[in-house]
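One protein chain omitted, others in place.
Letters A, B and C mark the chains as written, and numbering starts fresh at 1 in each.
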Amino acid sequence: MQPLQTTTEAVDTAFYVILGIDLVMLLGIMTAMIWFVWRYNRKRQPLPLSQKDKNLWLEITWTVIPTLLVMLMFWYGWEGYLSLRRIPDDAMHIKASARMWSWLFTYDNGKTAGKLYVPVGRPVKVELHAEDVLHSFYVPAFRVKRDTVPGMTNWVWFEAEKPGSYDLFCAEYCGVGHSSMVTTVEALSAAEFQAWLTGTEEAADRTADRGEELARQQGCLGCHSTDGSRKVGPSFKGLFGETTTVTRDGQQVTVTADAAYLARSIREPAAEVVVGYPPVMPPFTGLSEADLQALIGWLRSLQ
Amino acid sequence: MTSAAPASSETSRGFLGEARYPGIFGWIFSTDHKRIGLLYLWCIIAFFCIGATLGVLIRLELWAPGRTIMDAQTYNAVFTLHGVIMIFLFIIPGIPAAFGNLIMPIQLGARDVAFPRLNLLSWWLYIGGAILAVIALFTGGGPPDTGWTFYVPFSTHTTTNVTLATVAVFTIGFSSILTGINFVTTIHRLRAEGMTWTRIPLFTWSLYATAWIQVLATPVLGITVALIFAERVIGTGLFDPAQGGDPIMFQHLFWIYSHPAVYIMVLPGMGVVSDIIPVFARKPAFGYKAIVVSSLAIAFAGSLVWAHHMYTSGMSDLAVMVFSFLTFIVAIPSAVKVFNWLATLYQGSILLDPPLLFALSFILLFTIGGLSGLVVGAAATNIHVHDTHFVVGHFHFTMFGGTGMAFFAALHYWLPKIYGRMYDKAVATVAWGVIFVGFCILYLSMKIVGIMGMPRRYWDYVPEFTGLNQLATAGSWILAVGLVLMFVNLIRGVLYGAPVGANPWGGATLEWQVPSPPPTENFEADPVVTHGPYDFKKAGIL
Amino acid sequence: MSGHVHKDYTGAKFGMWLFLFTEVLLFGGLFILYSVYLARYPQAFVAGGAQLNVWFGGANTLILLTSSLMVATSITALRRGATSLCLGLLGGTVACAALFLVNKFFEWSAKIGHGIYPGSAHLKELPPGEMVFFNIYYLTTGLHGIHVVIGAIVLTWTMVFIKTGRVNAHDWVILENAGLYWHLVDLIWIFIFPLYYLILH
Partner (left out) sequence: MTEDPAHIVPYRTFILVWLTLLALTGITIGVAQVHFGALNIWIALGIATLKSALVIAFFMHMKDETTLFKLALLAALAILAIFIGLTFFDVLYRS
């Protein structure tokens, strides 16, 4: 199936139809109300002109006309929705995985990224997965939104018509980091995209700083900043080697953030919770020893 | 509440002066429907002020991106609390429990409701639930941070004290159910002689429709929060995908109650407006039967549309179609009401006193809210605006602009009846104007920023949204000024206002035939009703 | 209540019925979930049902039906002036409630002894559909059990009223309403029994 319109067009058409009808109705109602209040004000009209209290034809009229109008609105709404649900045949597949509070996009060739890189002019189908709670994939520019639900696979499709960077929000409330679960859709020209997808610049990055790449991939940066500002968790800046106060077994103790402490903080965050922060960091037990060391090495570099 | 009133010699203090027990006990153990109604009224106003203050804090935090006055966790607790207080402690009991109790039995010509002691129990449950909710803030893992919708799996995972909060919601729901049972029975059984079904005032009719929703929908909320409780406490993961459950089923159950609940909120407000307009236009309610039928139709059809909150959840496309269609059907009876109200104004003799001003702003603001409801009700547009500030704008327009305004209208209309004193009408009019302007600035900006794509429940936002958020915040201050002015004026009126007679507005329903304040058993002799509720000629007003 | 004597029987009964509707919808929430999950996991529900003991369920069905009979007849007894027969029947009903709970206790203990209870390690090894089945089984029968307890308390209380004469041959609406509540408990079980214990194949 080939959609006749982009998702943006589909939604906007319905929107303008409904908004148009809405505005006409609203204006009509407002005008009538203000006119009546002015014309029949008790100063001008000390006694009511009539005591009429029913008229069957009027009732029928103002039942039937709104009925027709709402059916029209329903129809446009539904038509537009169908466009959102018809995936073009040539759509490219990308897998999105949402967790508290970061996105990870996986391409068919195994490449992963924290931003959603897409080629301009080609529809993409994004398959949505959630690892913990509900999140929602929302790109206002393309008018698409769909929840990611644990245990269920949802999807959206859209097509970027112009190159550029578009906001991607998490629209389903998911806890303290909900509003920082924000990234972008990077629409690149076909050639640039191809270069990025098969490119090696990321690999260069990898050798340059495996730790930083991991931090982005694992979503650490959703909760921790590297510039000293407070997000969900404490900033990584200057963390290594400093002392922090943590709650361990209900007791407050002061510890030095050495490599062993950092490893514990990542593997079992609930055991030692930094005072002043909620105990919401998930345990990262799946990290290999090498990755863990890479992360800690990178943390150390952030002096 | 009453001790401060300097009892003037000529006005009898009616039920306010006749307590069965001394002091506070004369209130909290009273089974008189008017005393219970007043207990509700003042508690509800108090909760409104707390909830509204939290609303202002939300707006302050949203003044600028990033942290302004509180951190993200606090923000989440604040909007959760704001939503829970406004929904469960202010707006759902708002008009039915306060004004329904105060006025409805008198409108029917009854001495009390059908089950007065059950009525008192409802109030106790309401307060008990509220106390539990307060305790939940300071115990366990701290104030709940789930939003008022308690979506799983977040609500079953979060470390905050959601467990106790569900108990609180269950208790308050129970209170609402008992009020509903009481009202349905009262309206069926305790009508005075001559009070036929077509002579029941529209306010009472709207309570009748509401009470049925309270009885039939609230238990579903009860079981829903009970299931969260069970999942948190004993691990019965009926919604937990790891145990074969389906998180989306939670949303179904939640909205099976919570959508009908929005009509629990708005129907009584529509009833208030339907009662006020005829009085101030000196014309019978146009299309009385159409309004009654549309109330019942809203109550029924409103029970069939719940999944319009779930278009993006991953439910089936067929369900999106069915529920979107049904959603549009509910708009029709609302439209019928609006047009009948306008027709009542036509060729009347209109007095723009404060109750009517608030009633008219109900019509206007509810219409804007309802029309934006059509934008969110249509499948395609919903996808874009779902869970954005557009929806926040929609529901503040319907809840605050609708029910809230109707509540204020009811305050200005019936407080003189209850206390026998009149507030300053000029100040009330000014307050109305300030509220109206502040309201529109606040919530229209929210709608626009929502269309631009700002998600709701966002503590932080991208810089493009700053301007409109600041406009909204500024609007909230104007609104605050208006509200404070209004409440101060009302309280001054209650305490020191000039005494009013039985019928200050020229109403034809029964409550205007008893003294202000009404005596304990309302009527000296059982009344006999001889004309319709808006028959101003027969009532001798015209 | 405030002073005037006339009692509205129809009103009181109507109020009670409204309350029963709320109970129906409370359980209704669980029945909605049951039907959805049954449609999703038919095999697993059959497998789960096969692990429940029809004898326990059947016996409890008989107990509840009989107790319902006793409550119904107790009203006739009271109105015909046979107060002690009425009390005997109600006592029998409360005894049935106790028997029901004892039965339930043994049934649950057996299941829990096998490691099947909400959140148990064994439960988590079962296929998803069976987990759902047992979770909803415990919730539904548990909620029903709570209602049995409440019903028994209400009936005992009514017996006290009958003894003191507050409820009598001319003023029996409290007994009527208590009875209605008890019948509801029976009604719910009438559905629980086939839905949980009898989906054998």
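Throughout what follows, contacts are C-beta pairs under 8 Å (C-beta built on N, C-alpha and C of every residue); 3 or more make two chains touch, one makes a residue touch a chain.
Not measured: the values here are computed from a predicted model.
S.K.: For the chain that is not shown, enumerate the shown chains it touches in the whole assembly.
M.R.: Counting the whole assembly, the omitted chain is in touch with B, C.
S.K.: What residues on subunit C make contact with the chain left out of this view?
M.R.: Residues in contact with the chain left out: 6-10, 13-14, 17-18, 21, 24-25, 28, 31-32, 35-36, 38-40, 42, 54, 58, 61-62, 65-66, 68-69, 71-73, 75-76, 79-80, 170-171, 176, 179-180, 183, 186-187, 190-191, 193-195, 198-201.
S.K.: Counting contacts across the full complex, list the positions on subunit B that touch the omitted chain.
M.R.: 188, 212, 216, 220, 246, 248-249, 252, 256, 303-304, 307, 310, 314-319, 322-323
In the analysis below, only the chains that are shown with their structure count from here on.
S.K.: Starting from the mean Cα coordinates of subunit B and subunit C, work out the distance between those two points in Å.
M.R.: Computed from C-alpha means, the inter-chain centre distance equals 35 Å.
S.K.: CA centre of subunit A versus CA centre of subunit C: separation in Å?
M.R.: The computed centroid separation for subunit A versus subunit C comes out at 47 Å.
S.K.: Could you grab the centroid distance between subunit A and subunit B? Build each centroid from C-alpha atoms only and quote it in angstrom.
M.R.: Each chain's C-alpha centroid was found; their separation is 32 Å.
S.K.: Two or more other chains in contact with one residue: find those residues in subunit A.
M.R.: none
S.K.: Could you pull out the residues of subunit C that touch at least 2 other chains?
M.R.: In subunit C, no residue touches at least two other chains, as defined above.
S.K.: Can you list the residues on subunit C that touch subunit B in the complex?
M.R.: Against subunit B, the touching part of subunit C is residues 1-4, 8, 10-12, 14-15, 18-19, 21-30, 32-33, 36-37, 40-41, 44, 118-119, 123-124, 127-132, 135-136, 138-139, 143.
S.K.: Subunit A touches which residues of subunit B in the complex?
M.R.: Residue positions touching the partner: 67, 71-73, 76, 145-147, 151, 153-154, 157-159, 241-242, 246-248, 281-290, 311-314, 317, 320-321, 324-325, 328-329, 331-332, 335-336, 338-340, 342-343, 345-352, 360, 363-364, 367-368, 371-372, 374-375, 377-384, 386-388, 452-453, 455-462, 534, 536-537, 542.
S.K.: Can you list the residues on subunit B that touch subunit C in the complex?
M.R.: Residues in contact with subunit C: 31-32, 111-112, 114-118, 177, 180-182, 184-185, 188-190, 215-220, 222-224, 226-227, 230, 234-238, 243-246, 249, 252-253, 256, 520-521.
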